[in-house]
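All protein chains but one are shown at their positions in the complex.
Labels run A and B following the written order; every chain starts at residue 1.
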């Protein structure tokens, strides 16, 4: 237990160092970016048909939210704010707290990612076992090929196709996160609406990522099937159900770490799905803030996306420690 | 869409020599027609990438019919400007394939070098290199690319490939390291070291050939992954471009409302199907290599 805690503490310290490096990196990067948010806002309003007089009045105050001052004073200020969990003020939303903005988008992304990843994990594991058990049949072969192909289909392709056919052509689903006419809160219709709106993006997620789990599960099962234990028990005529339990338990363990890792990555990787389904998540926010040179929102969103990965990494590693006895005893790498 | 390559959990290999690998590959390829198809598709795309732009040195063939469907004169229809989609697809293949190939190459070179060195040396260099690898693995690849697009221009395919590769070698380095760790305890490597053979000799003659098939698989899968991420960047419209490529085609098709109306569907579908086809080719080819590499999968 002590060893476990020490390991955890080590991870947390390394995670914090990583966060510091990432913040510094984005801080520097942001100051190298070409483009002026005020000018961009102004010209964008013009392109939407607003008159120059009105556009000028709208954007004048934005200048106040663009970071000014020397590099080091800005950097110090930024770190100081971060220590207080303050990500600064939004430029494009003129002063709205970035922490609030990021957190309110995070909840949509996390829900979506959880649903989509679990769905694809489920599909992938089940079909992976089938593919491994029947690996010499057409079914098994077919599953592997389909899995590899779907693993290869970029999310945007899947999302674009689903949006085109299921929300525009056949109006089975609607885009966006929830039906706005409903009273928000913990009530039946509102939650049902959230679920109904999340189905399609989650399915798009699952369809484009379950192939990876399928392949990993298949190869994991295949390698477990080759274990001496299995060979021996087959020779001894031990019941297939027992063999199956052994196989399933041992084969699925490595996948949990993959699952934990991918949960972290998906937070930032959901950008295409969010883009296609008009889902107000973090990926969409990152893209939008880059386009409008909202320095604070951009750094904030990127920081949170990275933190998701770091936390997922720590979880995966701790999970691995618990699962794999060799690592638990401190033998493995 | 992370750029880290996910590979099937691999088992350490029975020692196999380079020549045997190629012979095996050929044997395995011939066993199933699907694998030959895969090899053919991959070869076709490589050829397309090399000679494509020379086929249309001037303006692309044009028609007055905008966003038209496939016809005899325009096999894949026309785009919003009336230009021939097939021609665009062919001309646009070079950027995409070059960038992906460069990226895969960078990944392999950096990943193998780091992985081999760390695994073979162990100790302090190992832990230092693995810290860096962890860092590369932790920074989420696609969002990082998004952020980088604002300062880096990605004007040439080489630059694009370089950046993709430099952000995506972490996974390979890690697996090569663990392969090396296990190989270095194997009899033949121990024997070679016992005989007093130099480190370069052990690494290049004994270790490298053994991880080569694994690396080759990664190279292939890497190519497809890198195609997705760069096409994705163009699709999101965050990258500048000065000539057409598959991602630009998707972006302009979506911007011109193809997903909404279905008019010019072939304009949108052509690059998507090209990607799928290439993926299929790679998958079929990897299937063959997988068998060479992982004998337990063999059918006999």
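We adopt the following convention: a contact is a pair of C-beta atoms (placed from the backbone, for glycine too) under 8 Å apart; a residue touches a chain by one contact, two chains touch by 3 or more.
Just so it is clear, contacts and distances are computed from a predicted model.
J.: Just to verify: the chain that's not displayed, which of "NADH-quinone oxidoreductase subunit L", "Long-chain fatty acid transport protein", "Sulfurtransferase TusA family protein" or "Solute-binding protein family 5 domain-containing protein" does UniProt list as its protein name?
T.: "Solute-binding protein family 5 domain-containing protein"
J.: For the chain not shown, which residue from A:167, A:220 or A:250 touches it across the whole complex?
T.: Of these options, the touching residue for the absent chain is A:167.
J.: Among B:98, B:133 or B:150, which residue is in touch with the absent chain?
T.: B:150
J.: What chain B residues would touch the chain not displayed?
T.: Residues of chain B in contact with the hidden chain: 58-59, 62, 66-67, 80-83, 149-150, 153, 237-243, 251-252, 254-261, 263-264.
J.: Even though one chain is hidden, which residues of chain A still touch it in the full complex?
T.: Its contact residues with the unshown chain are 34-37, 39-41, 43-54, 56-62, 64-65, 89-90, 92-97, 100-101, 104, 108, 119, 122-123, 125-126, 129, 133, 163, 167-168, 171-181, 183-184, 192-193, 195-197, 199, 203, 244, 274-275, 278, 280, 284, 288, 290-293.
Convention: only the chains that are shown with their structure count from here on.
J.: What is the distance, in whole Å, between the centres of chain A and chain B, each centre taken as the mean of its C-alpha atoms?
T.: Roughly 23 Å, centre to centre.
J.: Give the list of chain A residues in touch with chain B in this complex.
T.: 14, 18, 21-22, 26, 29, 32-35, 135-136, 144-145, 148-149, 151-157, 160, 163-164, 168, 212, 215-216, 218-220, 222-223, 226, 254, 258, 264-265, 267-269, 271-272, 275, 283, 286-287, 290-291, 298, 302, 305-306, 308-310, 313, 333
J.: Okay, in this complex, where on chain B does chain A touch?
T.: Touching chain A: residues 1-2, 4, 6, 8-11, 34, 131, 134-135, 137-140, 142-144, 146-151, 178, 181, 224, 228, 231-232, 235-236, 238, 250, 254, 259-260, 268, 272, 275-276, 279-280, 282-284, 286-287, 294, 296-297, 299 of chain B.
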